[in-house]
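Omission of a single protein chain aside, the complex is shown with its protein chains in their original locations.
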Amino acid sequence: MIRLVSESFDPGAELNRFSRGRTVTGAVVSFLGLARGESGQAVALELEAYPGFTESEIAAFVDAAIDRFGLQDAAVIHRVGPIPPGEPIVLVLTAAPHRREAFEGCDCLMDYLKSRAPLWKKEHGADGSRWVEPTARDLSDIERWA
Amino acid sequence: MIRLVSESFDPGAELNRFSRGRTVTGAVVSFLGLARGESGQAVALELEAYPGFTESEIAAFVDAAIDRFGLQDAAVIHRVGPIPPGEPIVLVLTAAPHRREAFEGCDCLMDYLKSRAPLWKKEHGADGSRWVEPTARDLSDIERWA
Amino acid sequence: MTPVVRVLLFGRLRDVAGWRERIYRPAPESLSALRAMIATEDAALAAALESPGVRAAVDQVLAQGDAVLRSGAEVAFMPPMSGG
Partner (left out) sequence: MTPVVRVLLFGRLRDVAGWRERIYRPAPESLSALRAMIATEDAALAAALESPGVRAAVDQVLAQGDAVLRSGAEVAFMPPMSGG
């Protein structure tokens, strides 16, 4: 399940919905990304997507990750538009029989979202705005799964 | 925060409580362990702790993990007593500025809980009961952090 | 009806160009013809489109190299991505 949302969402409700009623799943891993206020200063984030394309690209990567890691299920909820500090940006959920697969699947999906998913992130700070591009760390992180 | 609970708990509410009001945290990782019904068959689990000792041993390991991975916070909620299939057994939460530390901290804490924390797990199946001991995989997993 | 192509810009490309979406009429017949058309009117944008990591999609499918554009095609230019 891939969802782009322009309003704040409830990570706990999503986690519960995702994990409820599972009797063959032993492990659910979630990653919740929050908008930080950099060095105590309020920085507004803005996330842009390419509606339709973004969801289908993410869905294709999620399907590949489900196969690769033997996941029973995976979900991505990603905020778009302006995001105030402290609010959720992204929630990635993975379900697997055992913990290693659930951890690795979630980790890999986050590396993908940080460096290859069709999403563009702008930071609005006191000293102006800038588009965020993948860091050297992000680019080496995604290489771990090559 | 370490909590042993003898009733079912609400993982989503715990995730929300843990992540609320954070503006310097960028990443919250959660691991939720669920009681599986092995091969479609209902298996009741039973978890035993050594009250007092169990909490303080887990707390000492959590504090060490906070230092080691540079976590901003970590929490463990662990169910004790009988646990029906599908219900939460354990929830581990980690908060960090960036995702790598949050993932590794959570992963390491789960490896610890599986092989070294003072908890004993019994499976009640159709063909009797057995105490679960760490698997070879569990023992090699915890060695990753040595 | 004159053939048209709709062009979408994302991320910093939008700031370079000063627009987000534009109709090109008459439509260029290929992705390279579109790039050439852009170069004649906005050198800075044309340079930005050639910079490392910029990808193009035609009708929501990533276009490898050149691509033919049907009338009504949607072309998106996307700089390096960063979500999460």
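We just call them A, B and C in the order they show up, numbering each chain from 1.
Note that a residue touches a chain if its C-beta (ideal position, glycine included) is under 8 Å from a C-beta of that chain, and two chains touch if they have at least 3 such contacts.
None of the values given here were measured: they were computed from a predicted structure.
Asker: Wait, the hidden chain, what does it touch out of the ones we have here?
Answerer: Across the whole assembly, the hidden chain touches B.
Asker: Out of B:G12, B:G33 or B:G105, which is the one that touches the chain we can't see?
Answerer: If we include the chain that is not displayed, B:G33 is the one touching it.
Asker: May I ask which residue of B:L47, B:V62 or B:A75 touches the chain that does not appear here?
Answerer: Once the missing chain is taken into account, the touching residue is B:L47.
Asker: Looking at B:R3, B:R17 or B:R116, which makes contact with the chain not pictured?
Answerer: For the chain that is not drawn, the touching residue is B:R116.
Asker: Considering the whole complex rather than only what is displayed, give the residues of chain B touching the chain that is not shown.
Answerer: 33, 47-48, 50, 52-53, 56, 78, 89-90, 110, 113-122, 131-134, 138
In this text, only the chains that are shown with their structure count from here on.
Asker: Treat each pair of touching chains as one step and give the shortest count from chain B to chain C.
Answerer: 2
Asker: Which chain's mean C-alpha position is the greatest distance from chain B's?
Answerer: C
Asker: Whole-Å distance, chain B centre to chain C centre, using C-alpha means?
Answerer: Whole-Å distance between the two chain centres: 49.
Asker: Whole-Å distance, chain A centre to chain B centre, using C-alpha means?
Answerer: 22
Asker: Between chain A and chain C, tell me the centre distance in angstrom, where each centre is the average of that chain's C-alpha atoms.
Answerer: That gives a centre separation of 27 Å.
Asker: Please set out, as single numbers or ranges, the residues of chain A touching at least two other chains.
Answerer: In chain A, residues 33, 110, 114 touch at least two other chains, as defined above.
Asker: What are the residues of chain C that contact at least two other chains?
Answerer: Each of 84 in chain C touches at least two other chains.
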